[in-house]
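One structure coming up, written as structure tokens, with questions to follow.
Heads up, one of the protein chains got dropped from this complex, but the rest are sitting where they should.
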Amino acid sequence: MSRRGARLHIDWTACEGRGLCSEMLTEILAIDDWGYPLARDGRPEPAVPHELVAHARRAERLCPRLALRVLPEPPPTRPQGGSQLPPS
Amino acid sequence: MNEALWYTGRGAGLVTLVLLTVVVALGVASRAGRPLPGLPRFATPVLHRNASLLAVVLLGVHVGSLLFDPYAQLRLVDLMLPFAGAYRPLWLGLGTLAFDLVVALVITSLLRSRLGATAWRRIHWAAYAAWPLAVLHGLGTGTDAGTAWLRAVTAVCVLTVAMAGAYRLLLPDPATGPLGPPAPPGNRDPRLTPLTISGPPR
Partner (left out) sequence: MTMLDHRESRDRRTSTDDYRPLPPGGGRLLLAAHPDLATHRRHLGLLPPLAQPARLLAEIDAAGLRGRGGAGFPTARKLAAVAAGRSPVVIANGAEGEPASAKDRTLWAHAPHLILDGLQLAGALVGARRAIGYVPAGPSTASLRRALADREAAGADPIPVEIVEAPDRFLAGEESAVVSRIEGKPALPRDTLRRVVVAGVDGHPTLVQNVETLAHLALLARFGGAWFRGVGTSGDPGTFLATVSGAVAAPGVYEVAYGIPLGDLLERAGGWVGRPQACLVGGYGGAWVPADAADVPVSTAGLRPFGAAPGAGVVVALPAGACGLRAAADITRYLAGQGARQCGPCRNGLPQMAGTLTRLADRERSPALVAELERLTRLVEGRGACHHPDGTVRLVRSTLRTFPAEIDRHLAGTCGQEPMPAAGGAR
């Protein structure tokens, strides 16, 4: 397995702020005023360093709402023209 | 040897009932919106999963030993088809149903990410029935049926699940619930001046 990091995608329509993920990934996630996971690095999809990927996958499995996905790091953005697909 | 199988079958059945009780209680508690006292939140689903896997193992021992015990007259088809058994078919049939539901629960839970949250949750709800079926099965089948200690154990199991249900339903919701405050009034469109356009673009 390469020593690659990952990113954590949160399905906000499914998340109910149950709080398991922020407990299991305290280095990456804090909690906001209302109990929802808050990325400490401020990104919409917080970065997951490679040493925490296993923990992130565990959190993905244990989320009662199946609201988490551990995804590979996005490719670096092109210097010109931006990404190929329209922004989400 | 036969007696050993018979005793193993009965013993494993009892332990399975206790474990299933723990599984149901933990499952109910995980919907409560708060962690179990003194434990982190993730402990609840982890314990629930571990207990259910253990229950499945014990269920396998219970069913397996009785399959090999000639006295029990249990056939392979009795694992899937309820109420067709040779020995106490009604009570056995309840066990069959419970067994089938447990199998469905385990398979769907292992494939949860492929199933999606909604489909998985529906099957899980339907399979709540596995536990009362197991309780009834335990009360009616087997040589221990009717004994005082079996009834006592069953009563404790039922009480445990009842208390878990009460814990879930009667405790007030945590203060910072996910629903948040209601939207403030003012859903009307607050246009700065009314917009009445009817003609073509000028």
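Just so it is clear, A and B label the chains in written order, and each chain counts residues from 1 on its own.
Everything that follows uses one rule, which is that a residue touches a chain if its C-beta (ideal position, glycine included) is under 8 Å from a C-beta of that chain, and two chains touch if they have at least 3 such contacts.
Quantities reported herein were computed from a predicted structural model and do not represent experimental measurements.
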Where the missing chain touches chain A, by residue: 9-17, 32-36, 38, 43-44, 69, 78, 80-82, 84-88
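The rule is simple: only the chains that are shown with their structure count from here on.
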Where chain A and chain B are represented by their mean Cα positions, the distance between them in whole Å: 30
Contact set on chain A toward chain B in their complex: 14, 16-20, 23-24, 33-36, 59, 61-62, 64-66
Complex interface listing, chain B residues touching chain A: 30, 33, 40-42, 45-46, 112-113, 116-117, 120, 176-178, 180
